[in-house]
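What follows is a short report on a single structure.
Removed: one protein chain of the complex. Kept in place: all other protein chains.
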Amino acid sequence: MSAPDTRLAPEIAASAWFNTRAPLTLAGLRGRPVFLHAFQLLCPGCVSDALPQVKRIERVFADTDLQVIGIHTVFEHHAAMTPVTLQAFLHEYRVTSPVAVDLAEDGSDIPVTMRRFGLRGTPSSVLIGRNGAILSHAFGIEDDMAIGARIAMALAAPQRATQVPTAHAPAAQTPDEAAGCADGRCEAPVPETRA
Amino acid sequence: MSAPDTRLAPEIAASAWFNTRAPLTLAGLRGRPVFLHAFQLLCPGCVSDALPQVKRIERVFADTDLQVIGIHTVFEHHAAMTPVTLQAFLHEYRVTSPVAVDLAEDGSDIPVTMRRFGLRGTPSSVLIGRNGAILSHAFGIEDDMAIGARIAMALAAPQRATQVPTAHAPAAQTPDEAAGCADGRCEAPVPETRA
Amino acid sequence: MSAPDTRLAPEIAASAWFNTRAPLTLAGLRGRPVFLHAFQLLCPGCVSDALPQVKRIERVFADTDLQVIGIHTVFEHHAAMTPVTLQAFLHEYRVTSPVAVDLAEDGSDIPVTMRRFGLRGTPSSVLIGRNGAILSHAFGIEDDMAIGARIAMALAAPQRATQVPTAHAPAAQTPDEAAGCADGRCEAPVPETRA
Partner (left out) sequence: MSAPDTRLAPEIAASAWFNTRAPLTLAGLRGRPVFLHAFQLLCPGCVSDALPQVKRIERVFADTDLQVIGIHTVFEHHAAMTPVTLQAFLHEYRVTSPVAVDLAEDGSDIPVTMRRFGLRGTPSSVLIGRNGAILSHAFGIEDDMAIGARIAMALAAPQRATQVPTAHAPAAQTPDEAAGCADGRCEAPVPETRA
């Protein structure tokens, strides 16, 4: 994960939710730390590594007020990863925490939340503090011990809302050599510049 | 795997093929051993265990005349595991050997090849000898060492066709307590008796 | 690990040290958190699980003031696990952090430090806070995420010494059904009561 920064996390944009009665918003979760993990159901590293890690996070921090949220950020093979397939996937892989379907955007392969957070591909994760600020984000998998330490620090922060910068800009994304899946990560194409 | 038997393997029934220019038939492969593996793209044990093992089989026996064939035997979540999704799955998981889409059958969740072979669920595998006889079949994953030994024995058999029984009946299927995925295997519902 | 307690950790008693120029004492380390791990070189769970985890701890917390200390607590096969064998073991397994040889005690299979801490067997670990208090202890292996969280919390504590109870008693040890190695842990015989 990159060094902590103090940017306020942008909001989630979802076209559908699973495993929750009502849609969730980061604004509504202010005061609690949030572990947001982005995945695609056909991303091998997500299936073999990231989702099992998410379950370990849920188990280790079950007695805390950490909120885990998945976001299905399809940026390739759109016709292959529909909500119907996602629903069956969540069932078969026993994913029981809330999952948002990232909102598609006309004219772009990259969905809205993925673009707002500046995610490079899947699996990615973002740890958000009690005050709504992004504490760290990762493309690929961090090891369990480091992520356990990070989450513990986020939980240890005082629960009252603290001062955060109110303005923010999307993370700059460095152009990547080649999109596609390799080494346990699926990399998105660099999105076109949007006016 | 169960004890060897001498039943002639039934033929594959496919509605589509991937990774091959022309459809394959077991009849056309007579004289070569065939490792047939049945999977579903949303079956966790298939993805985490069976497909990586298939790749190890392909690597260890690359210099032999063993033919590896996958068969996508969808018996649940049919709308979620279409050929479009399968094609993207095969791409993302780097499956390069021939894969057949098992032929759906009106009025049954169980596709034709799966029924003909009497497969209980996924992952399943069937080892077929040079003479077309079923040497062994397994529901779930066998360990690598045992499967390496089995395939070596199949390869060691004389290459000329030998006498095999010409009549065969589908394997009797014992009623299972409960369909669904657990312990790395997805179990099919017991198919209705067909007149 | 058991729930945190506020007992002051007893001192290490060593007959020899490896990987350090001068003997270490917990008193001398007051102000820093200490991760103390007890092992035996012929304990399978120590070799396969605990020592690799210790190396991950060293890597993840390399930039902190956490002190990792190993203690070779031989309580069985004493003639087989001499300092000569330990030295070669530490070399072959690339253990580079300080390791104490627990002081043998006449008339007991259980060495002194092991007895003082009330350790049940190997692998065991004890996390000691900046103030010298035992924060948690474990017999067997905790998962990485939980241990990462614990150590982060210990590091987050204020660095000045805080009030701790000055009196303490060895942890009561519940009689165990059977000494020996199983399930990745080697259990010590319940030590005789010492007058």
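All chains are identified by letter, namely A, B and C, in their written order; residue positions are counted from 1 within each chain.
As a convention for this text, contacts are C-beta pairs under 8 Å (C-beta built on N, C-alpha and C of every residue); 3 or more make two chains touch, one makes a residue touch a chain.
These numbers come from a predicted model, not from an experiment.
Considering the whole complex, the hidden chain is in touch with B, C.
Within the whole complex, the absent chain has one touching residue among B:Ala14, B:Leu29, B:Ile147 or B:Cys181, and that is B:Ile147. Across the interface with the omitted chain, chain B contributes residues 56-57, 60-61, 143-153, 156.
Taking the whole complex into account, chain C touches the unshown chain at residues 42-44, 47-48, 77, 79-81, 84-85, 87-89, 91-93, 181, 186.
Just so we're on the same page, only the chains that are shown with their structure count from here on.
Each step here moves to a touching chain, and the least such steps from chain B to chain C number 2. Rotation angle, chain A onto chain B, C-alpha superposition: 180 degrees, expressed as a multiple of 5.
Remark: chain B and chain C have CA centroids separated by 51 Å (rounded to whole angstrom). Between the CA-based centres of chain A and chain C the separation comes to 38 Å, rounded to the whole angstrom. Multi-chain contact residues of chain A (touching two or more other chains): none found.
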